[in-house]
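Only one protein chain is missing; all other protein chains are in place.
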Amino acid sequence: MMLIPCPWCGPRDESEFHYGGQAGVAYPADPDALSDEEWARYLFFRDNPKGPFRERWSHSAGCRRWFSLVRDTVTNEVLR
Amino acid sequence: MAERNSPLGGAADRLAAVAAATGGAVTVAEVPFLTQLNVRTRPSGDVNVLQLGPDEWLVVGSSASAVGAAVDVSAQRTTVAVGGSRVLDLLAMGCAIDLHPRVFRVGDCAQTTLAHAPVIIWRRETEFWILVRSSFAAHLADWIVDAAQEFTAGD
Amino acid sequence: MAGGLVDHPERLWRNPEPAAAYDVIVVGGGGHGLATAYYLAKNHGITNVAVLEKGWLAGGNMARNTTIIRSNYLWDESAGIYEHSLKLWEGLEQELDYPILFSQRGVLNLAHSLQDVRDSVRRVHANRLNGIDAEWLDPAQVREICPIIDISPDVRYPVHGATYQPRAGIAKHDHVAWAYARAADALGVDLIQDCEVTGLRISGGRVTGVHTTRGTIAAGRVALSAAGHTSVVAKMAGIDLPLQSHPLQALVSELLEPVHPTVVMSNAVHVYVSQAHKGELVMGAGIDTWNGYGQRGAFHIIERQMAAALELFPAFARAHVLRTWGGIVDVTPDASPIVGLSPVDGLFLNCGWGTGGFKATPGVGWCYAHTVAHGEPHPLNAPFSLERFVTGALVDEHGAAAVAH
Partner (left out) sequence: MSQAFRTEAGGLVDRGRALAFLFDGREYEGHPGDTLASALLANGVHRVSSGIRTGRPRGIFAAGVEEPNALVQIEEPFPEPMLTATTVELYDGLVARGLRGRGRLAADPDPGRYDGMYAHCDVLVIGAGPAGLAAAAVAASSGARVVVVDDQIRAGGSLLGTGEHLDWVDRVAAELAAAPEVRLLTRTTAVGYYDDNYVVAVQRRPGLPEHRARERVWRIRARRVVLATGAHERSVAFAGNDRPGVMLAGSARTYVNRYGVLPGRRAVVLTGNDSAHDAARDLAAAGVEIAAIADLRDGWAITGVAGTERVEAVTLRTPDGIERRLEADLLLVSGGWNPVGALYSQAGGRLVHDPGLAAFRPDGNCRQALEVAGAAAGSYTLGVCLAEGAAAGRRAAEAAGLEAGAIVLPEVSDPEGRPPLAVWTLPGGDPATAFVDLQRDVTVADLTRATGTGMRSAEHVKRYTTAGTAHDQGKTSGALTSGVIAELLGVEVGALGVTTFRPPFTPVSFAALAGRNRGMRFDPVRVTALHAWHEANGARFENVGQWKRPWYYPREGEDMAAAVLRECWAAREGVAMMDASTLGKIDVRGPDAAVFLDRLYTNMISTLAPGAIRYGVMCRPDGMVFDDGTVIRLAEDRFLVTTTTGNAAAVLDWMEEWLQTEWPELRVHCTSVTEQWATVALVGPDSRRVLATLAPALDVSRAGFPFMTWRDAEVAGRTARVCRISFSGELAYEINVSWWDAVALWEALLAAGAPFGITPYGTETMHVLRAEKGYPIIGQDTDGTVTPHDLGLGWAVSRKKADFIGRRSFSRTDTARPDRKQLVGLLPDAGSLLPEGSHLLTGPDETAALGHVTSSYHSAALGRTFALALVRGGRDLIGQTLWATLDDGVTPVTVTGSVLYDPEGTRRDG
């Protein structure tokens, strides 16, 4: 049971959070300008590294704030 | 005109019986019909609530984002007051956060889950107030009555 | 005899040094990689093949799954490859001359809500049209198949019924892997362990070999079959895949006298349980939501699973959890696999099996070998191309009708 550091509520059990996957994937400014391939990348393709991973979490059972952190996907250590 | 009904109005007797059964180790009662106003704004620094009159209050804080919102959520949650000599042990059976007085002081509050139900836990002088979504109130009451069995006499 | 050693062969495999070059290199010595190598040799006469395993053969998900075998998937595309696989399972013990303890004890997929019932009946009708044995059972019939299930209506999520596939069952995962390994080895395939692929050699858009912890090895074709780690290996070829790797936990109890005659799966409450031949209860849990390569999950997932298990099986109350563990499942956006060609010539993909990998072992080995041998997909894995994520023609097994594991 990981401790996830919520910026507002402090560290809480992971079971209070909703996982949001890779951070920093922006909604395309102009979807129409994208080819189907490019649109598919936005829809379905996310990084899946073995090691440090910047990812999003939402404190769904608490303040409902979204935030991102870097976690090592092998050790589960929160790096920053 | 028929009176109002609070989420745990029908459970009052069952909740009252807990104190007797546990010899005061656990006390529990609903605090119904509290006014609750959800205010959305992001002040920087202190926030104060000023009473301007019998029916008027003012939330004051040096605000970064002026735009706010106030929503009446009085009936969204009801309040369950739990106390007694073993209240910390009782809550520890269903709540994962640390409520030790060194960490969670009088006046502190936390939004978390208790018995898998979303709650706001607020530490008062002699007891905890649990603000629980009205639809979960009956579940929480049942859970507390069950958990309190651990503290009932008979051993 | 309970706990007895089955009669394993005296010889399983050689431990050869890697050669300088192979016609085909299979990356990943799990069930899929070993089966692929076997069918390459057996069905296509391609025997100059090496299977490269970074650790020990079948030490990944093959050693960590709950060994459930079934083919009652919703969509035609899934039913096709899983049913092909089940038919191969039915002859595998003879084919490989190895006691893999394949036991067709049937699987029950429980329904706990009115929508579960609709989805279940939908799946039964779809299965029958695909020639798959499937029936809908009411709670009383469920209890006839598995007497220890609590079907009382006043539990939190009552059992409204179940789908039943009599031909489904379980097998002993290690034995299956060793059987394929032995057979492949006998046909001349080199099984090379402690050999981690550190890079892919690519020139002119075509793969020409692999760099490994035991040197560089040339290859005409390279078939990736590294469940859980596929994203990492594919990245070496500059290929991004729509995969996320998650922990998936499982556990076993102590050995118990026979109490559970079939396989029971409940998606709604996340319980997957069978009783293995030695007598232990083997259970799968839900998938941890976050990405993880640590082969370890969170404890509350196990607690949740135990609570759900006792809702269904009150008799398990005093059984004991002996050991829990985690595997790494790579999951695609539509919970269906990716099997076929890659953007790099000569490099092939087999990944994204999520929780379906074990049961698919013979079927995907068969089809993937065909794909590698002919340079084009077998009809049964053609629908599982990378292309579908662009066109939107997904094979969505985790929609409302999903049945995991």
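In this document, chain identifiers A, B and C correspond to the written order of the chains, with residue numbering beginning at 1 in each.
Rule of thumb we're sticking to: a residue touches a chain if its C-beta (ideal position, glycine included) is under 8 Å from a C-beta of that chain, and two chains touch if they have at least 3 such contacts.
Please read all numbers here as calculations on a predicted model, not as lab measurements.
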- Note on the structure: For the chain not shown, touching visible partners are A, B, C
- Contact residues on chain C toward the hidden chain run 1-5, 8-15, 55-57, 59, 63, 76, 112-115, 117-126, 128-131, 136, 155-157, 174, 193, 253-257, 259, 269, 279, 296, 298-299, 302-304, 306-311, 314-325, 388, 390-394, 396, 398-401
- Item | For chain B, residues in touch with the removed chain | 1-7, 10, 33, 38, 40, 65, 67-69, 71-77, 89, 92-93, 95-98, 100, 102-103, 115-117, 133-136, 138-140, 142-143, 146-147, 149-150, 152, 154-155
- Note on the structure: For chain A, residues touching the missing partner are 1-3, 11, 18, 20, 26-28, 31-32, 34, 36, 39-40, 42-43, 56, 58, 60, 64-66, 75-77
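Rule of thumb we're sticking to: only the chains that are shown with their structure count from here on.
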- Message: Based only on mean CA positions, could you tell me how far chain A sits from chain C in angstrom?
- Response: 28
- List the centre-to-centre spacing of chain A and chain B in whole Å, with centres computed as mean CA coordinates. 31
- How many angstrom between the C-alpha centroids of chain C and chain B? 47
- Note: in the complex, chain B contacts chain A through residues 96-97, 110-113, 118
- Per the touch rule above, chain A residues touching chain B in the complex are 9, 12-13, 15-16, 61-63
- Touching residues (chain side chain C, partner chain A) in the complex: 229, 231-232, 240-245, 289-294, 296, 298-300, 330, 332-333, 389-391
